[in-house]
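Structure provided below as structure tokens; questions to follow.
Only one protein chain is missing from this complex, and each of the others stays in its spot.
Letters are used for the chains, namely A and B, taken in the order the chains are written, and counting of residues starts over at 1 for each.
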Amino acid sequence: MSKTNPGNYFEDFRIGQEIRHATPRTITSGDVALYTGLYGPRFAVQSSDVYAHRIGFKSAPVDDLLAFHMVFGKTVPDVSLNAVANLGYAGGVFGVPVYPGDTVSSVSTVTGLKQNSNGKTGVVYVNTVGRNQRGEMVLDYNRWVMVVKKDQSAPAPETVLPELPTVVSPEALQVPIGLDASDYDTELSGSPDLWDDYYVGEKIDHIDGMTLEEAEHQIATRLYQNTAKVHFDQVAASAGRFGKRLIYGGHVISLARALSFNGLGNAFKIAAINAGAHANPAFAGDTVFAWSEVLDKFELPGRRDLGALRLRLVAVRDRRESDFPLRTEDGKYHADVLLDFDYTVLIPR
Amino acid sequence: MSKTNPGNYFEDFRIGQEIRHATPRTITSGDVALYTGLYGPRFAVQSSDVYAHRIGFKSAPVDDLLAFHMVFGKTVPDVSLNAVANLGYAGGVFGVPVYPGDTVSSVSTVTGLKQNSNGKTGVVYVNTVGRNQRGEMVLDYNRWVMVVKKDQSAPAPETVLPELPTVVSPEALQVPIGLDASDYDTELSGSPDLWDDYYVGEKIDHIDGMTLEEAEHQIATRLYQNTAKVHFDQVAASAGRFGKRLIYGGHVISLARALSFNGLGNAFKIAAINAGAHANPAFAGDTVFAWSEVLDKFELPGRRDLGALRLRLVAVRDRRESDFPLRTEDGKYHADVLLDFDYTVLIPR
Partner (left out) sequence: MSKTNPGNYFEDFRIGQEIRHATPRTITSGDVALYTGLYGPRFAVQSSDVYAHRIGFKSAPVDDLLAFHMVFGKTVPDVSLNAVANLGYAGGVFGVPVYPGDTVSSVSTVTGLKQNSNGKTGVVYVNTVGRNQRGEMVLDYNRWVMVVKKDQSAPAPETVLPELPTVVSPEALQVPIGLDASDYDTELSGSPDLWDDYYVGEKIDHIDGMTLEEAEHQIATRLYQNTAKVHFDQVAASAGRFGKRLIYGGHVISLARALSFNGLGNAFKIAAINAGAHANPAFAGDTVFAWSEVLDKFELPGRRDLGALRLRLVAVRDRRESDFPLRTEDGKYHADVLLDFDYTVLIPR
């Protein structure tokens, strides 16, 4: 019998099935350095132990998206090796901060199954929880993917759809214990704009563009130990639909988030991922631009130092004009839109 | 007189000569992160301090091949700056594990010399030992290279050929002190297959492919402080035989080893390098695939938790079919074979 991992096919998943994913990972300052080199984030809290300590962190925490990619990467061999589409995210909550030296593991539970009418594929919903070496939750999120069936004659499972929130409610957000932003320094953070300066409906063009390179996304995706074949193998890609290696969608999220510093320089902490769509595939040679929209503002119960912003972060390919492209008249994503990401940040007031 | 390093020519080597190589190196978690980003290894022992500690390591040890490249890289300015071919490896034994923070140095002894009949080149055999800051051996291996003569009228030295083993015997393998794999977790390691599940003669197609990029191999080779000019200088390469920069052979070893995780996910520790040939040069743009053959199985004296497998690891260029290419009918390596590497791993039983 083959010793290589075949991954799971649609008929292999069962409601309630728990998958303890392989390769626990100690995240180090080396991972952080590489993350900085790959995207160029400039949030002071994640860049400086001194700055982070001053507002209550033990030291500079790891970028929330680096933690996300590490937790996510582990799920690929079990959940999405035979996926044909990454359909969505919901109800993502970040827990305790991850610090260099922490070891992160992931466990997923199958929460929904729905075979497609063509009988060839089905949608699998998983809830994934990443924990540190003390068992503390660092990230809890839901994801659903379309997975192929290996045996098309396998019977369709009973359809079960999980109840997923369209937005993580302010009450569910976790503010790191000890965090006190009342002494937050906006000169060193690089932006004067705080929670009160943003309004619902505001759109921000983040201006800067970055061109994607093959070596960069490959290094990133391997760093996350994400094994999806489409990102690495040009021989397979040349025989495929696009003729090119596809860039891991998370690479685009991180790049857009780093670009969003220019306009959201104090939104240093991602508290929730509400939803996300990889609208179009990205390829090496694309130049990524980003814009944001303030979807909502939340006060945080009992806090005067911090508020939350619900943001839409859109990554766009090869367009410098600030016309905030998203969808065309027929409701489909514009062909140049790569990412439509709905998330919630903590930002000092 | 020139202050740049001319390297050693064939006539500069003497039997018994000991070379204390320059640039001792402290290996850090930064080097480990970059190594992960460059190849994507997924062995749990090297990825997680917690996992490694549970089976007796102090913390996650550095990938054995990262240690190899660091020890090897130091020898290049003295041994192979004027080499025209890297002919072989033998009798490589890994000693104590390398941990982030350890400082590694290399010393080589010339053990063999044989001038070629053309009078222009000769073969130099060296034994190289890498040690940590406590003087403990981390790697002891033999290598032979063909080196040019600068002065073709220099007299040929007496031919001396060292006795080299064709395989490192099981008795010579060093199991890290304290390692106890009886509590090894195959769920977190990502593979159910242990020593008993492999049989001699078994071939494993590792399936996945990775395309090589110039930036990647250059970053890797510089990380190892390997100064061989052929990897970096496109001006010289354009005037040369291939027209392209050659990729450091060790880069292909590491990539093939990382690919071999898919099928050998519990073979977490390289104990020996028995032999190795860089069958054909690799270039950016090549997509590397790998397959393995189980050449032998060894029990380890007095141990029920671990066994050893002698493996052939073959890296192949741009071929996705699992036809296990190696040599053509005339006994030469197939033109698409990049690496034929014979090594021994420790794997839980």
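By definition in this document, contacts are C-beta pairs under 8 Å (C-beta built on N, C-alpha and C of every residue); 3 or more make two chains touch, one makes a residue touch a chain.
Please read all numbers here as calculations on a predicted model, not as lab measurements.
Taking the complete complex into account, B:Gln225 is the one of B:Ser59, B:Gln225 or B:Ser322 that touches the chain left out. The missing chain, though absent from the display, is touched by one residue of A:Thr36, A:Thr109, A:Gln174 or A:Ser238; that residue is A:Thr36.
When the full complex is taken into account, the listed residue touching the unshown chain is A:Gly263, out of A:Gly112, A:Gly263 or A:Pro348.
Where subunit B meets the chain that is not shown, the touching residues are 2-5, 20, 22-26, 28-31, 33-34, 77, 100-101, 103, 105, 133, 213-216, 218-223, 225, 227, 229, 232-236, 245. Subunit A meets the missing chain through residues 28-34, 36-40, 42-44, 47-51, 59-60, 100, 187-191, 193, 197-198, 204-211, 213-216, 262-265, 285, 287, 318-320.
Note that only the chains that are shown with their structure count from here on.
Matching CA atoms, the turn from subunit A to subunit B amounts to 120°, rounded to the nearest 5.
Taking each chain's centre as the mean of its C-alpha atoms, subunit A lies 36 Å from subunit B.
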